[in-house]
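Have a look at this one.
Here the complex is missing a single protein chain, while all its other protein chains stay put.
Let's look at chain A:
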Amino acid sequence: MNVLKIATAGSVDDGKSTLIGRLLYDTKSLTDDKLEAIEEKSKQRGFDYLDFSLATDGLVAEREQGITIDVAHIYFSTRKKSFIIADTPGHIEYTRNMVTGASTAQASIVLIDARNGVVEQTYRHFFINNLLRIKDVVIAINKMDLVDFSEEKYNIIKGEIEYLASKSEYKNQNLTFIPLSALQGDNVVSTSENMPWYKGETLMHHLERLDAEDVQEETQVRFPVQTVIRPKTEEYHDFRGYAGKIYGGDLEIGDEVSVLPSQTKSKIKSIHFFNEEFAKAKSGSSVTITLEDNVNVSRGDMLVKVAEEPTITKQINATICWMDKEPLQASQKYYIKHGVNDAQAKITQLNTIIKTDFSGKIENPSALELNQIGDIQLKLSKPLLVDAYNQNKSNGSFILINPKTNNTVGVGFIKSPL
C-alpha cells in the first residue's frame, strides 16, 4: 500500500474543495451514489454546475456557510498510486486545522485564485508549509479560465512566490507551478488545450510521480519506546520486548544501541513483528525489539544507534504555532508531549512573533494569539531527548497541552536545545 498524503491549502473561495472534487471526478473515484447526491443537491440549490464541495464539506455548519471548517480526509486511488488528501480550511480563524491537516502530509498543494494573485492567506499557508518543511509544494494557480488563460498573470504570481521562497530558510523545497481550472478540468487530470504555452505536467501526473519514501529527508534512527511487552505466560516467561515505531532510518539485529536517557549500551538481539522475526526493519515500521542485555527500559525511553545520540536537555528554543483562543503568555505552565514522552513545561520567554509574509519579527510581545507563530524558550520538568526539527521531524516536534482544559494548544518545532 504505497500511500501519498497530500494537504491542500489556500484562501477562502479559491476552489480547494472544487479541485478535490475534480480530481475524484476525473479519476472516476466518485461512486455513483455519491455523484447522484451531489447532482441532486446542486440542482436543488439552483447552482449552474456541480458543487463538488458537497462531497468534502461533511458538517452541517460547513454546508450552511459554504466554507470548510475542519479537515476532511479524502481517499482515492489511480492505477499507479493511492492518495489521502487532507482538505483543509482557508479561513484564517481555522488555520490550526490547516496545520493539523498539513502536519502529516508528504506533499502540499497551495491554491491561488489567478484573479486575486498572492493574498495574505497565501503568505500564511506558504509559510506554514516551509515551517513544516514539506518538501514538495505545488502552487496551483486556479481559475485560469477567468483570466483568459493568461500566461502573463501566471508569470506574475509565479514570480511573487519565487521571491517568497528566496526569503525562506528552508532551501530543500521543490516548487512546482501548475496553471489550472478546477471547475473546468484544465490541467487537473487532462492536459489543457487552452494553455498551449504551459509545457509542464498536469497536477495528477505530477502527484503520481512523487514517491512517498523519497519525500522524507534522511535522518538518524530514533526508536521511542511506546510500551514494554511482558507476556508473563509459560511460553514467553522471560520475554521483554520494547514496542515502538522506527523513525528516520533502519534498525538491524546486532546494531549497537544506546538506551536513553540512562545511556546504557546494548545490542539488538531480535526484531519481532507479530509471530515472525526479521533481521532488519525499515523506518516507519511498528515493531518490537529485544536487547541482548537485561537493561531497564520504560515508556518514553529511546533506543538510538551509538554515536548518533540526540541531545538530552531540560531547556529548548522553539518556533511555536499557537492554536488556542486563550493566548500564550510567558511564565505559564503547560504539559509538553514530545513523541510518546510527557513532561511539564514552563514558557520562560516569548521572544518574537514571526510575520508570515517573511517581512520580519515583532520583538518581545506580551502574548501570542490564536494562529500566530512565534519563537519561545521552554524549561522542562525532566530531560527530554530531542533533535532540531530540521534534523529530525518526528523527534524535533512537540505539542503543548493546557493542563486546565486538556486541549492541545500549540505545536512546536525545536530550533535548538539550550
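The rule is simple: a contact is a pair of C-beta atoms (placed from the backbone, for glycine too) under 8 Å apart; a residue touches a chain by one contact, two chains touch by 3 or more; residues count from 1.
Everything below uses one rule, namely that contacts and distances are computed from a predicted model.
Hidden chain, UniProt protein name from the list "Sulfate adenylyltransferase subunit 2", "Carbohydrate ABC transporter substrate-binding protein", "Potassium/proton antiporter membrane subunit (CPA2 family)" or "Acetyl-CoA acetyltransferase": "Sulfate adenylyltransferase subunit 2". Among A:43, A:230, A:267 or A:361, only A:230 touches the chain that is left out of the view. In the complete complex, the residue from A:32, A:48 or A:169 that touches the missing chain is A:32.
Note that of A:11, A:121, A:219 or A:288, the residue touching the chain absent from this view is A:288. Of the listed positions A:323, A:353 or A:414, the one in contact with the omitted chain in the full complex is A:323.
In the full complex, chain A touches the hidden chain at residues 1, 3, 31-34, 37, 41, 55-61, 63, 69-75, 77, 82, 84, 96-97, 99-100, 103-104, 212-213, 226-227, 229-233, 235-236, 239, 241, 243-245, 250, 253, 271-288, 299, 323, 335, 337, 339-340, 393-394, 397-399, 401, 406-408, 411.
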